[in-house]
Structure formats: structure tokens, C-alpha cells
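Once you've had a glance at the structure underneath, I'll fire off some questions.
With one protein chain held back, the other chains of the complex are shown just where they sit.
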């Protein structure tokens, strides 16, 4: 190349070019770096997921719009991320079918394809307990991508699903050999086998080379690294749908197969640890529902006394995050701000107290979607108003 | 962490975890890698841009849906990619305004924001000449992102743009100190100062920390690394809008300020160097118009004799790529396949011959949007049908 | 319409037929009916030995807790919030066999023989006070075991609409 550069380009192990400053000269006086095979993130941008041994949370407070960058999509694994050679990986569909079949990635890609922008949320996506919590810590197990793949209904027709089939087992090729039982109706309705995520192949953390994707349903059911689907007349009662992903409700009962994600929203700006100044503030956040479209997001800037309609960024898609925004002029007084969403079924996001009333004080930790309130302090600091988990 | 792993995780220079196989065991029998701060791309995925000294082309044939992964967004620079410290970078707006102002990135982010999914295409995005060309080589200078930023009209109101102002100069902070003159009307209409791209900060290659974004207009006008906007009564006649980005048309005339991107489409599957088998084939591609929404994509599988309506993936957005798909049963005979788009103004993508007729045989190399035809050979090979550039 | 009907009615013929042998190799699930259970049988006393060799590091002595969580119901009054375990939570006994075979031990998944899994299942049922030390667990007896918490489980009653559930 003919360009001389005062910034160094290093190639990382995966061939990604990395921009690194050698000096702090005026950038208009230094010829820049060359175009590359793979783009970079600015070295000045520090936005990362928050990993534990079993999950990694998306930095919701850093996001713009409604797409999650694929490498910042939340993670939740039960046996780590497998390394799968797509040439050696197949999907077998069998059980109550006329004609059991196996499909390679190449086979799946030959079928008619479909793309949709939709969120994926882990049903265990709720943390509270102290004032110094970020949106990432409270609700970072939700992310949104454009998913592309083949409709499961297309494959159901190919194998000839029998009328007695009411459930199917979805099984992953990871070390947990993850399994969930899914009603066949969801397979006919809108399930897809996704091999594309935000324009590129599904990332390893999200199920490369392909995964089940169940729009609007709790993340665990969208089994990653899918290797097998077995059609059956009854659910399989796997560990993930009995010991886990079930939740205590009133009267000592435990709810199972609670797939739908209830409508939820969270203000991501302003939030802890940001702080604000007097004057105009654009309150921003994300809202979603697993039961369809968001129809309304309301914001309260007076601790829930009154609520105002927030702006919603179009397009508003089915079972998708929407970005909401609300203009507020802060007068410098202490207050609390919060948001609540209403979906097309007429469901409005409840308070934590309403959830306790509905499910009982022993309620389980899944499918918690309460209104998140932020305290605004006189000096502009923003703190979570934590919920009293066990009173 | 408690997980023992048989795949190694290396941290690249930018903190991205890289998955590397140590053996080829059954992945269900090997505990996988831990969740990380930043996700990875599978080591089995090899999809990269095609760089030259001045540009880098998106691998259109590899994409799913309509979002371009940010690190595969096409590049076109006139002085390389500058390394900009966002703390030291400002946007100054001056000239025919009541109150010249300067804005830091933090200032811009305080204003009301807007997000939109829209394409960006270089007006020089056309290559032809031989049968062995890929969609990336033919038309890889177009990409699509969700852009987030502040409307330029919001800033225009802040500085008080005077009624005499008819044009503004947009100037970049790169080593080309890139400049373009833009009609003020576009600033009031839908221009944004974008700091977000697909949920994260705009990438360095696309203008970090912020860029002008002019929906539907030729890419060069959406000045990256924006540092200055000067309001004026006349255009500035910069090198980029006179020596470059102007095109010869009939009668020795040269068209200038030809901002709008004409409607265009291209089949990305099947395309060179892929090959196909007899039977059902989902023809797939991208279609777009800088003048509004795509209303129709037609596909011909008999060398243009007859045309059929292709399926279009919703949502269909203003000035945005759409993904089109068309089911075709190939009988094994030689033929040619091609697509053409019609936009909401009633404009239908022309053939190369129609462009030559309209603009003359000496027509310039910008704003070429001809129908792309692929030859299907008896053995299933797919080859470009190249245009005769100078006859 | 933006999408043609043809897409959802055509049969495409992609993919290949799969043999019963190929299916059997990965069809490892076990249903509450007992479908999928292999030959063999287990008893708690044998399972205890295997557990102490391969499981105790993560699940503690007697399965009462550790990095991998508790598997056995404890009545220890010091433990305020009871951990959900096989004894006090799991609705089906077949799930133990299915899960242990597919996923445990965590650091050597898929390494246990069917025989070992039967013994471990018997051990975990006994340790939770559900079966006798001498009870033999096999494809016939396992599905018949009544789990203490079975009746607590109810289907999802949330429907959308204004009611919070």
C-alpha cells in the first residue's frame, strides 16, 4: 500500500485489524490506516459484557437503537461453549414422523429462509438488592438480533410430523446436551432453525452452526447448537423444565412450561452509575414483550404518581425490543423515574409488589419483569431503587 | 472458573476472546469455554472484506437478512482511517448562523436521539468486465446498519441557521480533511449526526466518534469523522464534488451534485463462484433505493423474457436494503437469472444498455445501477454476464 | 402480499434419510413413561461408591452441597432458605437418569456407563429418602417412583391481557 501510517495496525489471531495509536498528533496531519479485511472497534471504546462462570450480561446502558452487537449478545450456557465443526454437525429429526431425516448446515441453507429482528431473554433475567446496580446487572440477560434461518414448519412438512405429535424435544450438541420439550404448535407457528445472526453466521456463544429460535419465549428453550429434534406425544420432563426454569407461585404450586416472556421495560439512561445535570434530559430505554408488539411505553418522573407517553422508535416489531425515549426537564429536585410497557394483549408491566401479590412472597426467580425505578439525587447521582426480595 | 476446557481461549489485543480447538473430540464430551466479556466468531467462519488501498468491499454473498455486521461494513477512505480520541474531538457549526457553537460527543448525546436502519452506498459501486466476479466485487460498496444519532435539524435550530443559508460544508477530521457541500434542505429533512452503529459506537472505519449520515445519498457525502459544518449561501465546489463524484452524461455534459442513489438490486445467491443443483433453489438478494421504499422486486429466470414477483422480507424501510427471495425450480438447462427493483417513485432499475442510451457511451463511472445477470451453466456453475463497458 | 404462499406448501426434498442405527446412537433421552431407559439396574449401595469417587468434589459429602449445588434434601435448620433438590423439588425420577447420563460429571460429561447411571440414580433417590437402600432401580421400577413434590407442578396459567399472574 502507498499509505504511510502513524498508527499501527496489528492483526489479531482471528484476522481482525486493531487500531493502536503511536502518538497523539492532530489526525488531519497523519495519513490514516488502510482499509482492512475486518473492521475494528475504536481503542477508546470500552464496553464489555459482564461474565460469570455460567452467563455474561449485555451492557444495556451502552447500547443505541435496538440491535445488540453480536459479540455483546448475552450468554447463558449450562456446559460452556462447544467448538463445533459445521462439517461434522447435523440435525436429526425423528420420533413421531413419517420420514426421519438428517440435515447438514448446507441442507438447511437450501430451504426457503426467513429473517426477523427479535429479542432473546433468559427467564432468569432479574437482579436487585442494592442501590449501586447497573442496567447490565439488573437485566443484562436480554439482547436483540436479526435472526435468519429456515422455519421449523418447513422441516416439519419434510419429515411429515404425525398428528399424535404434541411435543418435541430439542437437543443441543454442547456438553450439557441441553434439552427442552416444546409444544409442536410453536414449531408450526413461528419457530425457526437460525443459522444467521445480524447478517453473519450465528456466533459460537449463540449456537453456531445453528440453533432453535422461539420468538418471544424464554431463552433456554431456544436450544443452541441444535443436533436433534424428537417428536413425541408427551413432554420429556427434562431437568431444565423441572428442576430449573420452573417457578414457585401461590399455594405451594410450581409453574412449569412458562414459556412466554412477560412484557418488560427498563430505563437505561439515566441509570447508575451515571449522573445528570439540571435541564433537558432524554430518558431512554428498552421495552419488549414475548406476546407480540409493544403498544405503549409510559414514563413517570414523579415516583409513579403520574405517567406520560414515551416516544417509540419505529419500526415496532413483533416480539422485539423497542427503543423508547422521553423528554424530561429536570429541575434539580430529588425524585424517582421509571418506565412501564403495555403490549398488544393489554398486559401492563407490573410493580414488584404486584408480582408478589400475584405469585406469593415465596415466588421463584424466573419471569420477574417488574418496573425498575431509579432514584435521582439532588446532586444528579442516579441510584437503583432496589426491591425488598424477602420481606 | 470451575470449568475445565478442552478448547483454548486466547485474549486478542482488543480483549476479544478467540475460540481455538485443541482436538476434534465429540463436543458433547468436552466441557466448553467460559462466557466472556466479548464474543467470538467461529474459527470455521471465513468471511472477510476485500480491501484495496482505498476501499474494502463487503462480502454481500455471505450475508443473511439485511443487517451488515459492523466489522464487515464496506470502507472507502481518501486519507486512511484516522485515530481519533473522542475527548479531543469536537463539531463546530458556524457560518450563516445566529450563534456558532461547538459540540463534544457528550454534548451530542444529550440531545434527543433517533435511530434508523438504512443503507450506505458509494456512488462508485459498480464493477464488471469478466465472468468470474462475485457480488462482493461487483457491488460490495454498499452496506446497511442501524444508525443512531441526533438530527442535524436539531442542531440547526440550536445555532439558528439563517434564511440565506442554502448549502453547508461538511468537513471531516481525517487526513483528507474530507469536504462536501450539502443543500441545507437535506439537513432539515433527514440528515443525522450519527454516533451509534448497530447498537455500539460508530466504528473507526465508519467515522468514529461521529459522522454525517444522509439517508439515501451517495456515501461520500455522509462525511465521516465530522469536525465542522459551515453554513453558506453557495456550494464550496470542493475537489470531491467537482473532480470526483461527478459523472459524464450525454452531449459532453457532466452531472454534479447527483446525490440520490438510484434503485438497485443484485442476486447474491446463486452467484459466482457458487454452483447449483437441479431442483428447488431459493434465489436471494438485496434491493434498495435512495429515493424511498422498495415496492417491488422482480426476478427473471429466463434471461429477461418474463419476470416474476419476488418475496420481500418485512420490515420494508425507507432508504434501506431489503432482502428479497424467489423460489425457482431449476430444470438443469442453461439460462440467465437476474433481478430488478422498483421503488416508490415508480423508478425501475434499468439494464446497462438503458443506462448507456440515457447517459451516452462516454458515461461516467458513478451512479451505475444496472441489472446484474448471472449465467447458469448446464453443470450448475454460475458466472457473471459481464457488461461491455466500452463498445 | 410480501411473501408468496408457495414457500409454505412446497416439499423441497433436501436432507437425507437417517437410519435407525444412526438415531439410536444419539437418542439418549428418557421419558417419564420410561421410554428410552436402557437395560441394566442399580442399587444405592453401589451408587454411593461411584458418587464418592466421581461426584462428591462438586456436590459434597452425601450430595448435600458444593460448587455444583445440593442434590439431597437437608433438614438442617441452619439452612434458612431451602435449596431446591431432588427430594424436595424434582417431579419425575426418570429425569435423574436422563440428566446424569447426558451431562454429569460436569468435567467429564457423557463418560458414565448405563450401569453406573442406574446405580447413581438409585443412590440419589435413596439419599433423598425416596427409596429403600435395597430397592433395585431398572427400566420397570424407575418410572413408577412417585416423587414427593410431583403434585406441586401446574401448567402456566399466564395468558397476557390485564391480569398479572
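As written, the chains take the letters A, B and C, and residue 1 is the first residue of each chain.
Methods note: a contact is a pair of C-beta atoms (placed from the backbone, for glycine too) under 8 Å apart; a residue touches a chain by one contact, two chains touch by 3 or more.
All of these numbers come straight from a predicted model, not from anything done at the bench.
Student: Need the list of shown chains touched by the one chain that isn't shown.
Tutor: A, B
Student: Among the options B:128, B:242, B:274 or B:375, which residue touches the chain absent from this view?
Tutor: Touching the chain that is not displayed is residue B:242.
Student: Can you tell me which of B:65, B:79, B:219 or B:386 touches the chain that was removed from the display?
Tutor: B:79
Student: In the complete assembly, which of B:111, B:280 or B:307 touches the absent chain?
Tutor: Candidates B:111, B:280 or B:307; residue touching the omitted chain: B:111.
Student: Touch as defined at the start, partner being the missing chain; which of B:121, B:171 or B:282 qualifies?
Tutor: B:171
Student: Which residues does subunit A use to touch the chain missing from this display?
Tutor: Against the left-out chain, subunit A lists 2-4, 26, 28-31, 279-280, 309, 311-314, 316, 327.
Student: Touching the hidden chain in the full complex, which residues of subunit B are there? Just list them.
Tutor: 78-79, 92, 94, 99-103, 107-108, 110-112, 151, 153-155, 157-158, 169, 171, 175-177, 179, 227-228, 230, 232, 234, 236-239, 242-243, 246, 249, 252-260, 262, 291-292, 343, 345-348, 350, 354-355, 357-359, 367, 390
Going forward, only the chains that are shown with their structure count from here on.
Student: Select the category (line, ring, star, complete, other) that matches the graph of chains linked by touching.
Tutor: Per interface graph, the chains form a complete graph.
Student: Could you please state the distance in Å, as a whole number, between where the Cα atoms of subunit B are centred and where those of subunit C are centred?
Tutor: Going by mean C-alpha positions, subunit B sits 50 Å from subunit C.
Student: Using Cα averages as centroids, what's the distance between subunit A and subunit B in whole Å?
Tutor: So the centroids are 27 Å from each other.
Student: Which residues belonging to subunit A are in contact with no fewer than two other chains?
Tutor: Correct list: 79, 110-112, 175, 177.
Student: Residue numbers in subunit C touching 2 or more other chains?
Tutor: Where subunit C meets two or more other chains at a single residue, that happens at 7, 10, 12-14, 102, 106, 109-110.
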